[in-house]
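Missing here is one protein chain; the remaining ones are kept as they sit in the complex.
Per-chain residue numbering starts at 1, and chain names A and B are given in the order in which the chains are listed.
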Amino acid sequence: MLTKRMLKKAILPIDATASRRQFLKGSAAAAGALVVATTIDFGDKPAHALTVQDPPQPNAFIKIAPDNTVTVLIKHLDMGQGNTTGLTTIVAEELDADWSQMRSEFAPSNPLLYNNLLMGPIQGTGGSTAIANSWEQLRRAGAAARMMLIAAAADSWGVAEKEITIAKGVITHARSGKSATFGEFAAKAAKVMPPVIVEPKDPKDWVHIGKRVPRLDSVGKTTGATVYSMDIKRPGMLTAMVEHSPRFGGKVKSFDASAAKAVAGVVDVFQIPQGVAVLAKDTWSAMKGRAALRVEWDDSAAEQRSTDAIFAEYRKLAATPGLPAARRGDAEAALKSAAKVVEGEFAFPYLAHAPMEPLNAVIEVKDDGSVEVWAGAQFQTVETATIAWVLGVLPTKVKLNTLWAGGSFGRRATPNADYIGELAEIAKTSKAKAPIHLVWSREDDLKGGRYRPMFVHSVRAGLDAEGKIVGWQQRLVGQSFIFGSPFEMMIVKNGIDETAVEGAADLPYAIPNFAVDWHHVKSPVTTLWWRSVGHTHTAQAAEVMIDQLAHEAGKDPLAFRLDLLKEHPRHTAVLKLAAEKASYGESQPKGRGRGIAVHESFNTVVAMVADVTVGADGGFKVDKIVAAVDCGVAVNPDVIRAQVEGGAGYGLGAALRNQITLSNGLVEQANFDGYQPLRISDMPEVEVHIVPSMQAPSGIGEPGVPPVAPAVTNAIFNATGKRLYSLPWQLETLRGV
Amino acid sequence: MQNEQLPVGSTSPWWMAALALIALAAWAAAGAVLWHERAESQPANPFLKIATVLQHPRCLNCHPRGDNPLQGSYNHPHLMKIARGADDKGAVAARCYACHRDENNDVSGVPGAPHWQLAPVSMSWQGLTPGELCAVLKNPQKNGNRSLTDLVKHMDEDKLVQWGWAPGKDIDGKAREPVPIPHAEFVSLLKEWVSLGGACP
Partner (left out) sequence: MFRVKSFSFEYAMPQDKDSAMPTLSINNRPFDLDVDPAMPLLWAIRDHAGLTGTKYGCGAALCGACTVHLDGEPVRACQIQVRDAIGRKVTTIEGVEGKVAAAVQGAWQSLDVVQCGYCQSGQIMTAIGLLSQNPKPTDADINNAMDAIVCRCATYVRIRAAIHEAAKNLG
């Protein structure tokens, strides 16, 4: 969700000497030592949110216990993307720890210590930045902790620090034959002043990074032991469910709670700004109570249109110029003089994220006025501030516990802490002074908005007589979720929401005359970033059009791309690697097709080759995806493979059959029958190849999503000669081909 | 078209006798082709109405062609590509009763009745004409070795068959459309059909 520009500013290459031997001054944040206790004392918190230039913070991130375990504090949400394992790996590497002694726990909410270095003073996870923003921070924290252990050992043993080595979690002084575990020196190291000059390891000495270490969450998640916020039990806890307006922008006119209150277990029913809350002794009673509730809605300000009508309006707009998002040369003139003009119109529906764990969180307002919250919290700073604001307490009185999250795909990262704010409103209004668990049902989730916005793209591109692209004009129409959010100042430039046009305005192909416009449309339907954000639609438009242009130019789609990407070595490398591994160029048997696509997002470039089999009935099956990825240093290649496998599946599922539609403003999908998720029989074989790189790590949670739909669309064309544009694929158009 | 036939329930004795004679004659002498010719001018075979029940989505969904049950009012393939399995009660680890219990679940919309299952492959009805359906139904090698009387009893008393008349609510809380003829009328049509020798249209 962060723009490439922001990322590039903050990411330093590993070999930049500036990061190696800096004399770092600044706040005495790390005064004290390696934390050996179980909680951190924030008495000495820094005066400003940390930046990548601040001294190493071993105290904030690493706990070494006398039992020889090393616990890394994870400042990010782990919603399945595996950052917990990756972040812990970075520390283990610098400490020369043994993997078996490594543990993790989620850091407390603290915007100064645990801010995302790419988001400024905000603790938050998103934009595929967890590893990217933590990379230098944790390398240096780990290196500092290692120096402190060595200093403690040298002092105890009366030997020179430089004669001490650490390997596999053992501190050794070879000459004297002395050795010790980290645990033995944990207490003593805690009294050492953290160094301000640190030198992370030379990549050639890495033992963990670049190799597979087992995920830290595998055992808990395969035995039912992992605790999600859905699993939190507090003494006397009540469950809340909220009846929301069935139309976006609708308000409660009146409600009749008598039948709901008559349901056994229902404790209270009351109005909050988000709707009408039912409070009950357990989840089932809350569900039954809410079903018995009668609410009348005031729809005067609500969205009443159908998505068909909205699309029609978008299509009209797409025929007219919008706000300029990119300009190069004169696209209009180039198209006029082109030998051939190729057009494509792409429509993209609203999409729900539908994480497996429906949204929920627990709140407990204590007698002293302090508040404790448990959630799969993704924007901790925004959430803490929202809870504090709603309840009228200082943010320092709010303790937000981040738990493992059952998926998110962007849904939990809301600029206004939506469901957590709703929970705070319930706590504020409730007369029952008990812990409250707000639970959204699957229906609440799918009907609840925060969708990937609908978009229409109209693209016209011209070829000259030699088959070179001479001009490209693209108009996008879609809502923005950035305007009016705390992120507006960071992301909106000259009236353009960069997340709406990312992947389009910065199209990498060498096209001399280029124009991209955006129409900023508004609706009460709430929208949000959805795994890979703008790239969810811009990659489809770009890569399908390029494929069509290659076809019209009579050129091979791979060769056509490579020719236009000479200035982009990373794109070139992933395309070539994917093509090589997929044996690209072999002829396909009848009924089979092969397509290729490449897309950069979150500073990571992914190419995919898709193989499909098309049946005579118009049905098709994606048989295999071969992906190649350049995401800088591969901290844990197996987690990277998992993210690309999963990203391909997530993108494929949506492209196959997902759309949220409105009929007179009412959402037509309610559960996994109307919004059918990808299932195992739909899943292709996926092969992931990683381009070796010594650049700092870039994103991996999202970049696997964008290329899959265009690669498959292009494969369908290859098999059938039929060019699909919009998503989800309209398969009926393939019947009989 | 089949629904436009004479109301067989309003027969009178002489009409009944005439029909029985014709049916017997057809049965003995001519076979299906002859019967078809005569049906042009004769009162309808009760099986034509019976077929409207048997070929209603409520019944057809579990009498599919092939090895996957159907769902909904348009006979779309069952979500999750549910499979028949060796005993018509679902594949290993995806048994019908994993979700379908002895009664309808009107909260979740999952329908239920005792021994929820697919009909055997031999009882695939999807896409059959009423005549073909009738032939399949009567064939003891396909119908589980049932006589016509057994068939009537089965369709009268079996709880899963009866579900077609009380199909509960769907996932959106809307009442599912039941089969088109009341159960008592359906049973009397069956009896009448049997009493006429179980002739096929």
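Structural remarks
FYI, a contact is a pair of C-beta atoms (placed from the backbone, for glycine too) under 8 Å apart; a residue touches a chain by one contact, two chains touch by 3 or more.
Note that the structure is predicted; figures quoted are calculated from it, not measured.
In the entire assembly, the chain absent from the figure touches the shown chains A, B. Between the chain not shown and the residues A:597, A:655 or A:686, the one that touches is A:686. Of the candidate positions A:58, A:82 or A:665, contact with the unshown chain belongs to A:82. Contact with the chain not shown here comes from a single listed residue; of A:501, A:612, A:626 or A:642, that residue is A:642. Checked against the full complex, the one of A:228, A:248 or A:620 touching the unshown chain is A:228. Interface with the hidden chain, as seen from chain A, comprises residues 79-82, 214-215, 217-228, 230-231, 233, 239, 264, 282-284, 287, 354-358, 404-409, 441-442, 638-639, 642, 645-650, 652-653, 671-673, 677-681, 683, 685-686.
Even with one chain removed from view, chain B keeps its contact list with that chain: residues 79-83, 85, 91-95, 97-102, 105, 107-110, 171.
What we mean here is this: only the chains that are shown with their structure count from here on.
A separation of 52 Å divides the Cα centre of chain A from that of chain B. Interface residues of chain A facing chain B in the complex, by the touch rule stated above, are 291, 670-673, 676, 679, 681. Interface residues of chain B facing chain A in the complex, by the touch rule stated above, are 79-81, 107, 171-172.
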